[in-house]
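Here the complex is missing a single protein chain, while all its other protein chains stay put.
Note that the chains take the letters A, B and C in the order they are written out, and that residue 1 is the start of every chain.
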Amino acid sequence: MIRTDLAMEAAQAAGQIAGVEVMNDEIRPGVSRSRVTVLNEEGERAIGKKKGVYVTIEAPQLAQGDAEIDEGCTFALANEIRNMAGEALNGVVLVVGLGNRMVTPDSLGPAVCDNVFVTRHIHEYAPEGIDRRLGNVSALAPGVLGITGIETGEVVEGVVEHIKPSLVIAIDSLASRSLERVRTTIQIADTGIAPGAGIGNKRKALDKETLGVPVLALGVPLVVYAATIAQDLMQTAMDKTPSDVNARSSFQRILDAMQDVQGADMIVTPKEIDKVVSDVARIIADALNISLNKDMTIEEVRRYMH
Amino acid sequence: MIRTDLAMEAAQAAGQIAGVEVMNDEIRPGVSRSRVTVLNEEGERAIGKKKGVYVTIEAPQLAQGDAEIDEGCTFALANEIRNMAGEALNGVVLVVGLGNRMVTPDSLGPAVCDNVFVTRHIHEYAPEGIDRRLGNVSALAPGVLGITGIETGEVVEGVVEHIKPSLVIAIDSLASRSLERVRTTIQIADTGIAPGAGIGNKRKALDKETLGVPVLALGVPLVVYAATIAQDLMQTAMDKTPSDVNARSSFQRILDAMQDVQGADMIVTPKEIDKVVSDVARIIADALNISLNKDMTIEEVRRYMH
Amino acid sequence: MIRTDLAMEAAQAAGQIAGVEVMNDEIRPGVSRSRVTVLNEEGERAIGKKKGVYVTIEAPQLAQGDAEIDEGCTFALANEIRNMAGEALNGVVLVVGLGNRMVTPDSLGPAVCDNVFVTRHIHEYAPEGIDRRLGNVSALAPGVLGITGIETGEVVEGVVEHIKPSLVIAIDSLASRSLERVRTTIQIADTGIAPGAGIGNKRKALDKETLGVPVLALGVPLVVYAATIAQDLMQTAMDKTPSDVNARSSFQRILDAMQDVQGADMIVTPKEIDKVVSDVARIIADALNISLNKDMTIEEVRRYMH
Partner (left out) sequence: MIRTDLAMEAAQAAGQIAGVEVMNDEIRPGVSRSRVTVLNEEGERAIGKKKGVYVTIEAPQLAQGDAEIDEGCTFALANEIRNMAGEALNGVVLVVGLGNRMVTPDSLGPAVCDNVFVTRHIHEYAPEGIDRRLGNVSALAPGVLGITGIETGEVVEGVVEHIKPSLVIAIDSLASRSLERVRTTIQIADTGIAPGAGIGNKRKALDKETLGVPVLALGVPLVVYAATIAQDLMQTAMDKTPSDVNARSSFQRILDAMQDVQGADMIVTPKEIDKVVSDVARIIADALNISLNKDMTIEEVRRYMH
């Protein structure tokens, strides 16, 4: 069982197992979908993920300028949000943008919030004549512990108690185990966010137990920690060259740099991470905007927002 | 009685009056201080401000590159914070940065939060061996209603209930009635923030009644609404040329543009408002950093923060 | 003759005059166009503008969220660029974004550069198989004198000598005399940019004489100097209340604040200037992108750019 934010990676590693259902299909050329359902405690133990549904939308060309691929992901993601949220979409939805606005690879959540069409205040303060297609959407980027001194979960709990949403959707930058997933994968799960997931440190879960309402967790891998790659390579070296002392010490030297004091903070990420975050944030915000409102196109929402 | 965010302006307009004490002194060359104390309901009615202490630090050369003036304001402000907060500084302090990060003249609050030395999480999660001079400081920039769909007061109330601070210090960009106050005046009051104050729209007060803990309100005028200036000029024109129809219609034409549909959003502000916000935010954050921690210089705090 | 960046304002002030032709038409509901042609030296003297064509596209609802208005302005502007540039569009075009990226109201030029589809390097370094619809476009934001220590004109001249464009298009934030023009007017002229125009200080002209190639100047008024408004009001007060000493001194007091040491840097501008600059920059960049390339829609260019 490997440790990873992505249920799909865990399921792949585990192979066919009791308590876990895996379904893969291609949505359109270049966009595929994997649905992992953890059915029971047996499944939980097998892949180390909570009971629930984990959908992964994969597109190797995501956010690389192919408008059809990006739109395909937007629509696929909007569908999953509608399916997972169900009736909860009729109430107040709180979008929570996790992560640190000042740390580019960790800024996906706040960037999505900046692009979500927020409407709760219209329902509250100017409800007369409101377009009935509009959802009831609020959005909060609570900052991270190192910047606020406050656990993200404490801020979100406090707000949830006050505005009493029927659904929380939490967005986060993820760290992946695999370079291939970086910028190519969107994961959405109906299980909320576990402590310690994402790029930043979260000490509290954001889920139905802690917040009292359903929590969808939506994330995109944007980095791999250098130390993770080093560990993987090291393990391979250990396994494959058990007796070749020279080979192992040669690897050791290169890999040490990837996980020493300096390397602890080192990440592998796309060079154009600023643009990647901005493009992926737009794709996710588009998906939220067409699923949280009814019968509206991306263009209609955009016109409203300006 | 004129309507203004600044108690000093209100008191000046009212003249010497029962229920209000005014004290002025010069702190150092170029920096003066005005303290308005509203003693009772009579005073409240007279100047339209809640019972409490309102201190205004004035420096015409504030944030214009004179390091001594800026430091003088920092120290003066730190003193007022210490005086007003008293014992409350020994508990958890929550700094709230009001306003909209994306609207430059309204971004003072979030900019201050970015520069405050946040330490609450160290006390919570790594208390062993902590420098005893450090305060217990948290900071939150909750966003504005139009961006989050959530009343600022709702976010702050929720967080206050969770982290139970002994003091809240709210920072805000202010709209002034007078161009002379823009960028030259720092106001701090122990009364909290009234609904509708500041550049953005607040519908709920942030004060001891709503939050259950003392609230210091700290603001700097950064804009005058063009419509306000137009009204003032119009009133003068009405008063001074009661029978000169031509004069009045000439003024009317010019002034209409300042308060028509377009003008409603027009502000008068320093051309270099980006730099003004950044400089004033640093001055206020320095004052917070040396008053919320004990026996530390600005330089010592800065070294800690990096 | 009043002093203004806008030829239309000058022509309106002058009335019907020899040497100047004025043509107005409505392009579509909400978008009108005014074309002022200064025919000869007589016209130059009459309105204080160089011989040439000055087109003003006016839309009171520009950049306020009405997508049809914004598109109407984009197409109208693209037409004028095509008309004024003519054959020069077949060569290398250099877009120059004047102004200071760090001063929001002065950042229109750099913001347009960020959104222009730049293609010159493809022609230079990867010409094989290039889409024949693509123009040959370069873009430069040379910064301002106070930031670089170098006159904008010196940077542009140096680059023009090296890349030898057939056309320069200079974009600038303008200061207007009139609040009504702020954010509602796009001016384009085939005369280049005169020294001292725009919000920043330019000491050298950017025109055919200095650069040796045709220069289109494209600008949008985004501020009025507070001192300008004060002067206008003062003049009106002087004219209309010549003998009313009290009235004049009352006005004087209010207006002084608008043009004193502080007021010299004060501008009147939309509160949401950050968003206004970003929206107007997109409109202008769209117009450039569809006029500098051939037979391409806005969407086609956007796909190319990502």
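Everything that follows uses one rule, which is that a contact is a pair of C-beta atoms (placed from the backbone, for glycine too) under 8 Å apart; a residue touches a chain by one contact, two chains touch by 3 or more.
If you're wondering where the values come from, they're calculated on a predicted model, not measured in any experiment.
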- Message: Going by the contact rule already stated, which one of C:Leu140, C:Ala189 or C:Val301 would touch the omitted chain in the full complex?
- Response: C:Leu140
- Item | Residue in contact with the excluded chain [from A:Pro105, A:Gly198 or A:Pro214] | A:Pro105
- Out of C:Thr104, C:Thr119 or C:Thr191, the sole contact with the unshown chain comes from C:Thr119
- Note on the structure: chain B residues touching the chain left out here are 64-65, 67, 279, 302-303, 305-306
- Item | For chain C, the residues touching the chain missing from this view | 102, 113-114, 118-121, 125, 137-143, 145-151, 154-155, 157-163, 203
- Query: For chain A, which residues touch the unseen chain?
  - Reply: 60, 102-106, 178-180, 182-184, 199, 223, 226, 229, 232-233, 236-237, 239-241, 244, 246-247, 250-251, 254-255, 257-258, 262-263, 265-275
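Everything that follows uses one rule, which is that only the chains that are shown with their structure count from here on.
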- Item | Touching chain A and also chain B, the following chains | C
- Item | Top-ranked pair of chains - ranking by C-beta pairs in contact | B-C
- Item | Interface sides of chain B and chain C: same vs different residues, half threshold | same
- Any idea which chain sits dead centre by C-alpha averages? B
- Item | Inter-centroid spacing, chain C versus chain B (mean Cα positions, whole Å) | 36
- Message: Roughly how far is chain A from chain C, centre to centre by C-alpha average, rounded to an integer in Å?
- Response: 43
- For chain B, what residues touch not just one other chain but two or more? 102
